[in-house]
Each structure stands twice: as structure tokens, then as C-alpha cells.
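A single protein chain has been omitted; all remaining protein chains appear in their positions.
As written, the chain order gives the labels A and B, with residue 1 at the start of each chain.
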Amino acid sequence: MPREEFDKALKELQTSINEVEKTVKKMINGSIEALNTRNIDLSNQIIDMDDIVDKYKDEIESKAIFLIASEQPVAGDLRKIITTMRVIMELERMADYAEGIAKINIRIGDVDLIKPLIDIPKMAGRSIEMLSLCLKGYRESDVKIAEKVCDMDDEMDALKDRIINELMQISMKDPSTSRQATFLIFIAHNLERIADRSTNIAEDTIFLVTGSSRELN
Amino acid sequence: MNNEQNQPKDILKVKNLSFYYGTFQALKDISLDIEANKVTALIGPSGCGKSTLLRCFNRMNDLFSNAKVEGQIIFDDLDIYSQSIDPVLIRSKIGMVFQKPNPFPKSIYDNVAFGLRINGFAGNYDEEIERALVQSALWDEVKDRLKDNAFSLSGGQQQRLCIARALAIRPDVILLDEPTSALDPIATVKIEDLVNVLKKDYTIIIVTHNMQQAARVSDKTAFLLSGEDRCGVLIEYDYTQTMFSNPKIKETEDYITGRFS
Partner (left out) sequence: MSTDFKLNQNNLSRRKFIGIIFLVFCLLGVLVAMMGLISLLIQVILQGYEWVTPNLIFNYPSRHPEQAGLWPALIGTLYMMGLTALITVPVGIGAAIYLEEYAPKNWITSFIEINTSNLAGVPSIVYGLLGLSIFVYFLKLERSILAGSLTMSLLILPLLILASREAIKAVPMAHREAAFALGGDKWQVVKMAVLPTAFPGILTGVILALSRAIGEAAPMVAITALVYITFVPVTPMDRFTVMPIQIFNWVSRPQDDFRGLAAGGIIILLFLLLSMNSIAVILRNKFQKRSEE
């Protein structure tokens, strides 16, 4: 089989991406759980997990750069490697946002939540769905899935607006809640940014398949 | 207004060209247009007919007594294969540089002068020879030793000498048949840089095995392929940038990514 070593290397890159996907999902879930249960230790664990993702990113990038230099890929191979590098960059930013949520949780402090969380966990769940879907589209080079991901982004925006409205009303009624409300707004913002990164991955998938970039949202 | 100037002009038009060595068909129904002042690369696996196609452009295949051509190659509004055209005339307008550098066993000066002498040039030899050597980026290295034997030059220099020899008679088109496959990497790069400069004044068609070279050096690329019948057909012909980032045909993609078995 020609280029066996090269294909093997590409598969290894894919495996690493899969590992990062798992880690990022854990970080998103964990950061929201820590928020819900006021678990500062869990938040600290999430912060440490970001280092794992950073290490993966460095590894994947170095491997990809070396493959470009040594294998001189063209056409589909080249687009694959470039897309891989873009995808890991997006995943690393997602991990940063999840880490950010954990850090905000710590800053909120050892106090009770000003309201029970409903929409924030919903946003988190959606963002994880979008992450799974966009990476499935990337793995399977499926443009249709990529387009679907971009449609789901509208829902995230709507959720975020609702959360902001709600929290602003609460803090207007009770100014003492304004500090936590602001932090919660930041958290919603981070979750929306995570979803946005998924749409970036979807656009990267379209580039991978068609060779041309297309703005989808 | 200026659109006409920017309109790419095709200097060579291949129309339904089929080529036979006796009863064996080497090329089938090839049609493509070569743009003037551009570099066109012909790529494909061994035996696909790319060198045969190249040699059709200057009728070098005529040297084989059983060569037969169907179809046309239009150059300057004339079919170069029509009965009334003498191949000798074609070759002074369409020059060729070969895979292995083949300077004559004469001095550097006499090598470059050879084409001028053969074509009965009556002007200033020294001027033309200097011009040709300057254009092939060899002048500075040989200007003090024009009387030296051509074989005293390195491989890369010899190849540039062969290019100068071809340039001396001011052809319109230059055909390069794997010009760097016998050279080391440094000499290769020098010749690739040279090709980039030469295309301003000449049209260049280059056959190459080296995918990266085709991508680096050419503006358009034609991919030829032959099946079990060993008959070459044109699979894809497009701008190089498109061909190498997003080819339209699967065989092209398989070939340029090295996944042909």
C-alpha cells in the first residue's frame, strides 16, 4: 500500500483529536457540575485538565508540521492536515473557556447560588451536543452534518439572551446579587463561545471536503 | 478595453491528437491548449506518454520511421503536421532541452553558436551568445572561459549551457524533458528559478516526474495516464493551484498524493 506510514501518521493524529474531544467534554460537564454543587475541588481539577489539552495541542501541531515538511502533502492530504491543525486549535480554545468557567466558579466563592440553574446546564448540554456533532462531521467528512451544527448555534444565542435577561432582572430587584449575576452571565458567555467554536470546526470540515471556505453563521 | 490584453493567448493548440509507433497507439485523442508565456507541466506515471506528447510539439518523433500522427497541433495558425511544413522549420521555433545534459564535445562558445550556425545566422555571434548565456544564468560563470570544453562544466552548468544553446536561436516555445532529473538539488533549484524568469519571454512546457517541481514551477498542469493498453490519455488539465489543492478527478488526486499502486 503506498504511503502506509503517512496514512498511519494521519490516523494517529485523528486518535489524538478523539482523546482531546473526550477531555474537553469532561471539562465542560465538570465545570457546570462544580458550579451546581459548589465544588471548589472539582473546579481546581478542571483547571488542571487544561494543561493536558495544551500538551495535546503542542504534540499534534508539531506532528502535523513535521508531516508537512517530510511528506509534502498535496490536495486532500494537505487539506486534512491543515484542518487537523485548525480543529485542535478550536478544541484548545474550548478547553480554555471551560477552564474559565471553573475559575469563575471559584471566584463566586463559598456561597449559595442566587437561583437554581436551568438554562445554563441546558446551554452546556447543547454545546456538548454540538461538539460531538461537529467532530462527527469532521471525522466522516460530512458536509450535511456540518451544516446542521451551524443551525444549532441559533438556539445557543437564544438561550444566552434569555439567561442574560433573567439575571439582569434578578440583580435589578436585589442589587446584592449583582456580583454573582455578572459572573453567571460570563459563564453563559463562555458556553456560547464554546458553541461558536463548534461552528468553526463545521466550517473547517466544509473546507476539508470542498476545498473552499464558506461562512456559515 | 484592457480585457483583451489580459485575455490568455494560446500559442499551441492540440486538437484530438493520437500518436502511433507503427501499430502501437501511444497517445489517444489528446486535446489541450498551451497558454503563451506560461509554464505548462505534463505529469503522469512512467509510460503514460508525456514525453511522447512533448516530442510531438517539435516533431522530434519524426526521427522514428514508424511514427504516425492523427489530429493536429496548431502553432501560429498552422497545423505543424500538415504536409507542407518541414519539421526543420518547426524546430527552430520550438526548442528542446533533454533529460541528460548533452552538450556537444566542443567549446562553450561553439555549443551556443551551433544553432546559430545551423540556421545560417549572419549577425553578430558574440552578442547573441552572450545574450543566450545571460538569459540562462550562466554568463557570469563562463564569460572568462568561453573557449573551454563544455565537458569541463558541472552537470548543472552543462544543463544551463544546453538551455543557452536552445535560447540562442530565439525560439517561441521551449520544451523541457525532465530537465533536472539528472541533477543534484542545488542545480535543480537553479534551473527552476531560471524557468520562472524565462517564462516572461518564452512559453515553456515541462515534463517532470517530480510532483513538487510541477507544483512549484508551473502555471498549468496536465495529467496523463495510460491503462493496460499503455495508451496515454489526458485525465485533467487545469491551473496548477487548483490541481494541487483540489483536483477534480479522483485519478489525479490519487496520483499526486502518491496513492497510485
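Just so we're on the same page, a contact is a pair of C-beta atoms (placed from the backbone, for glycine too) under 8 Å apart; a residue touches a chain by one contact, two chains touch by 3 or more.
Please read all numbers here as calculations on a predicted model, not as lab measurements.
J.: Going by the stated contact criterion, tell me the shown chains that border the hidden chain.
T.: B
J.: Return the single residue from B:L78, B:I118 or B:V197 that touches the missing chain.
T.: B:I118
J.: Per the definition of touch given earlier, which of B:K13, B:K68, B:K100 or B:H209 contacts the omitted chain?
T.: Among B:K13, B:K68, B:K100 or B:H209, only B:K100 touches the chain that is not shown.
J.: With the missing chain put back, one of B:K38, B:R165 or B:R216 would touch it. Which one?
T.: Only one listed residue reaches the unshown chain, and that is B:R165.
J.: Return the single residue from B:S92, B:S154, B:N210 or B:T242 that touches the missing chain.
T.: B:S92
J.: Touching the hidden chain in the full complex, which residues of subunit B are there? Just list them.
T.: Those residues of subunit B that touch the unshown chain are 58, 60, 63, 65, 88-89, 91-92, 95-96, 98, 100, 102-106, 114-115, 117-119, 148-149, 151-152, 162, 165-166, 169.
Simple rule for what comes next: only the chains that are shown with their structure count from here on.
J.: Nearest whole angstrom, what separates the Cα centre of subunit A from the Cα centre of subunit B?
T.: 52
J.: Considering only the defined contacts, which subunit A positions touch subunit B in the complex?
T.: Contacts found on subunit A: 1-3, 6, 72-79, 210-212.
J.: With touch defined as at the start, can you tell me which subunit B residues reach subunit A in the complex?
T.: My answer: residues 211-212, 215, 244-247, 253, 256-261.
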